[in-house]
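Some notes on the structure that comes next.
The complex is shown incomplete by one protein chain, all other protein chains being positioned as in the whole.
Right after this comes subunit A.
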């Protein structure tokens, strides 16, 4: 594939000289009277289009098909030529649509039959066409910028389609010579001028398509000539075409040639008739699309496709029979299935405003979709970020998780992965935790898997210990997201804490604990990034951790215990020194007062000393240390900043 082939740039040069105002001498009846009112009324005389009208509507049709199938990177520049050249649009993508061109054409209007023919010439337009081909398009510019030192790889090729009324074959030669000479001059100019090198490029290849058009019934003064190389840069072909629909047919063939299009006809589409709403007749609709869409058909050896080649190579069409889709979705695919699709090709109906065509396209377009309000500029990186957060703690096996099997945990688990929490989120998390405490108090069963365990599995209090550990792992994986995440952890630690004696008693009875250890390992990598180790506070924790480890040793000695996991010392109970651990399970009173305290603490600014305190002891005169250049890391809080 080449982006910058000849079809990247197409210049239309349409003759706007006085003789183009001549009639094409093909009549159009436009006053078609409804039957029961015809008595005594003579229909208005038929009218006929001018050569100009025929040329303009045929070239618009060429553009319509091209824009439908190649909405990007295939550009048109429209020039009309009379006493000078009028360039109607630019190469920019914004200028590339039918509406813009139609508006510009309306501004030009039809040729003035009374203008002085001596002053008018198609040559002005052809010269302007060469100039415009030298101008760089935004795609070329972008590619050159991207390729930097390889910028010369970006090609500059183009096509000039000139619709005119020529006097003779030698007149045609003269036009060709003019184009060739102009290209030569401009290439020299573009090569020698550093100043213009950013916006001008030499033309490497130019295809000139000269279309001589004349009124129906007249003899052509110009003969057809197939494509011929006039110079290494320029090729030229001449088409002598009668005006009216013949010209339109010619341009339709050309657009197919120039953009490698092929035709597919959908046959037997049932459509309701306006007059007979309860019956339906079958119609065919012909579509154009890139010919690659047919490659696989042709490969499969089905060469007897299509309806006759009497009208030349470009009248071949592949016929497909219509199947009414079961879902009211896209015609060739059903909604919830993935099909192996090797290519999707944009289409354009050949006969866009015929009833069968518009019926088909409207049916396909009427796939109900909804309106969206509100949007943010969000790059894909945010999505990756979110995946990172969501997967910090994610057990892959259902039997290895307790909390993700518990409906009661959902309110917390669904918000804790967020980048930031609202006050409401924090409150919901806290509610979730209180709810779990309540469940524990009521001794509600937990969905702990007993697969692979002998007997009934862990006891109830052991189950809760596993659950709390897992929940802590989850919350801990996110504490660095925000201060509010930390508050959730604080709440969790406050609520789950147990008196040491009770813990010990429980531990003696426990058989298996690999579940929670796996989950702890999962976040270990994440946690290791944090530099908590130097925190003074941790020292105390480590002390207590050692005691626990000693205890784990005891379990190891028991014959049927599994290998003790190389457990990290538990940090939980030391995170919240203010909670008394000797009072047994948390009472409702302490829960309540805890909550009130938390709520109250939000209403006033905490005394700085207390905020920075460790074990309710604040270090005084810290600034002196700082001034002396000493580390302040003895203070746990400070080290985190």
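One rule holds in what follows: a contact is a pair of C-beta atoms (placed from the backbone, for glycine too) under 8 Å apart; a residue touches a chain by one contact, two chains touch by 3 or more; residues count from 1.
As a convention for this text, contacts and distances are computed from a predicted model.
Here one chain is missing from view; checked against "WDR73 protein", "Myotubularin", "Integrator complex subunit 14" or "NADH dehydrogenase subunit 2", UniProt names that protein "Integrator complex subunit 14". Note on the undisplayed chain: of the listed residues A:98, A:174, A:281 or A:599, the one touching it is A:98.
Within the set A:119, A:147 or A:281, the residue that contacts the chain not displayed is A:147.
Against the chain not displayed here, subunit A makes contact via residues 1-4, 28-32, 34, 37, 41, 44, 47-50, 52-53, 56-58, 60-61, 64-65, 67-68, 71, 96-98, 101-103, 105-111, 143, 147, 150, 153-155, 245, 248, 264, 287, 289, 293, 296, 299-300, 329-330, 332-333, 335-349, 351-354, 357-358, 361, 364-380, 382-392, 394, 396-397, 400, 414, 417-418, 522, 525-526.
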